[in-house]
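Note that this complex is displayed minus one protein chain, with the remaining chains in position.
So that you can tell them apart, the chains are marked A, B and C in the order they are listed, and the count of residues begins at 1 in each.
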């Protein structure tokens, strides 16, 4: 993979920040956008924009085609059996909330349980708490080990009473980098009668996702982390589930017919897409998908594995620096704490060198507390990240620690 | 107002469609985007993009500023008392669903009623049906007159038993063009103890909206109709209501703290904005707002009034053409039916002349049925629409009718 | 180009004519199977009535339709072209027709369909308007539903 060539595809990477070359190590929060994405959105607005579906005029037909082509691209990306199983939402968070409402309230019974893990993002915790409080389901949490992996024995034990109706679990932790054993999770869950939702927000950026091979029931992710625009996310779900689930939001586009007494719903997936969708964002997302597929997941994964290995090696040599998580199978995010400096101060000092990292609880408070911390700094990598950037981070961190000692 | 100058701000308007000059008369479905909007989004992606809030690094701070500046711009646009009363959502539809969930399920009691009107868009019907079916509220419909205005006597009568907890009503019909008497509606509703939500999806494009002067409790609209991008909409609500309402979607950004037992919510409005928001879309929306405010609502309203008057005069001279709605106070949309031709055929034939109109039920089936129709064609106007374009429409419609006779 | 030139390639005379004056646009006095088709998105509605002969082949088709010129003309030409066909044969014609209105091109097909497809060819122009493809196919959905013994079809 030619990283220098890829970097030229991202206009922002030539920016200087405070007079320094930008070193962007915050891709797990949101990735930068290649020119093809920027151009796709611009071109749509300049040449064919109109609202989609039922337009009957040229621009509406063209825009509908372009928007629906995004659905095909997503289906192909995830190896979904059926394009109609792709529901467009705003982000992963909305995808998970959709499942919590339509499947949770609609198909789980009070007394059944939802099983999450100890390394979830708030977006895969809070919707299940809200479901618990509104609907009377139980919320169970499968613990993680000190190395930051799912405790499989405990996980299985929590399934054993057969009351778990849904396992909702991250496919890759945004803090620990841990990739969870998806197939194994599915086979255990299914054996105990539970459906499985993966929060793939991070995983889709680092791995080729094949929902058929994984065998899960729901898979959620978010466009802006996969080099696409904000405002669009994806829920994939098995058709029979989508058919059976009541709708979530009501309004235009999601109906088949409306009278005051009773409305009937549009066919899947439109039943779940109320109102004018994120049209331009769908078009941008398709460009992003085409872009990453042209590079290829094998290439991307190899690049990120090499970056991650390099980062772990470099950072672990820094005195007083503690890395969170040592999973065997891990993706390109590294969260760490310095003994002498608070994560906020670390992030600010790095910023003054032009190095962008994130600091805080990374929307994973319970996970932070599991490791006895309130916040960490986190460096995360994208296809445009270089080994030199990681060297720059390591060098700066050494200075930061000296500065605070 | 210099329409020719304005037209040059919209790159798409110089397109040709099927070798004809584009005549875009479908702005009520979604408006075209001026260059400033396109550029604002492009520039954000090229120079400073990052995720918002808690970024701590330069780009995240800049992007947070830009995104939050959109909130200020919206608050100023609507004369909202407090910027924290602006909640960003995907579109009007989500805004109304948010109210149906958080206010409807959260604060209305089963047995209370929601009062809508006979000229609502599906997005302001279906959420209240779903609330009725899930929560046991009643759904009442205030009839409209033959001229397409709200029947105020009937409206008041439907309030009189004091059981209506919420009036949810359009501020401007997307089919009839009718602008409803907002202040009068509010004073009647409040006198009977009901809160008021306006669906301002169309009104905000044609009128300066002053939520303080109107005195309502909720106001919903959608960015893509106000020359902004797709993927972003606005709910304004009184602070005390937002404070009292439980959250809608759960996840990142909307929390204050999270433990498995209990989470607490971020302050208003963030409590209602779960997950990574539509950042680029907020930035685009701000550019759109700045653009229309620079032109000025007085100018826009005068231009549209003149276009509408011209259209009504020209179309009513066409034999066999029936215009829906003759409200005194009306905005720039004109729906019509031809005796000899189905609306779909009309739209397709116009398209072949490069004229884009919409045909169908316009997401307002019950309203169509009220007038004994299944579908109509609809021409709708924006700031870039010219009198000549309306002449072209009228001339073509005459030919269409001949063609089918 | 004149107005007529612009529109005639899509609304060919045969479509206009059958749209205006359908030959089979009536409920049959006696019929064996029937079904309704509904396109709630645009309010198109069609009801077909089919009389079968002793071999189970289509003897006659009538319909009542409310909709655009394309859906009415399509129903009328359908009634004409399915006469004498059995169930499988009708379905094969429908599939080929549907492919044609979707793509604008006639796909490979059985020689036995040749003549009928030629008759239906004026609908090929509809492919330019993906959202109107369902106008052309709705009556066919209803017909197939009737033959299958289903009472309702939707061409959403």
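Just so it is clear, a residue touches a chain if its C-beta (ideal position, glycine included) is under 8 Å from a C-beta of that chain, and two chains touch if they have at least 3 such contacts.
Predicted, not measured: the structure shown is a model, and the values here were computed from it.
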{"item": "Interface partners of the hidden chain - shown chains only, full complex considered", "value": "A, B"}
{"item": "Given B:134, B:152, B:266 or B:301, the one touching the chain that is not displayed", "value": "B:266"}
{"item": "Contacting the left-out chain in the complete assembly, out of A:267, A:317 or A:399", "value": "A:399"}
{"item": "Residue among A:159, A:209, A:295 or A:349 touching the omitted chain", "value": "A:349"}
{"item": "Touching residues on chain B - with respect to the absent chain", "value": "53-56, 60-61, 64-65, 255-257, 264, 266-267"}
{"item": "Touch residues of chain A, complete complex, unshown partner", "value": "18-19, 341-345, 348-349, 351-353, 359-361, 368, 374-375, 396, 399, 403-404"}
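Rule of thumb we're sticking to: only the chains that are shown with their structure count from here on.
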{"item": "Euclidean distance of C-alpha centroids - chain B vs chain C, Å", "value": "38"}
{"item": "Residues of chain C engaged with two or more neighbouring chains", "value": "41-42, 129, 132"}
{"item": "Junction residues of chain A, two or more chains touched", "value": "54-56, 60, 255, 257"}
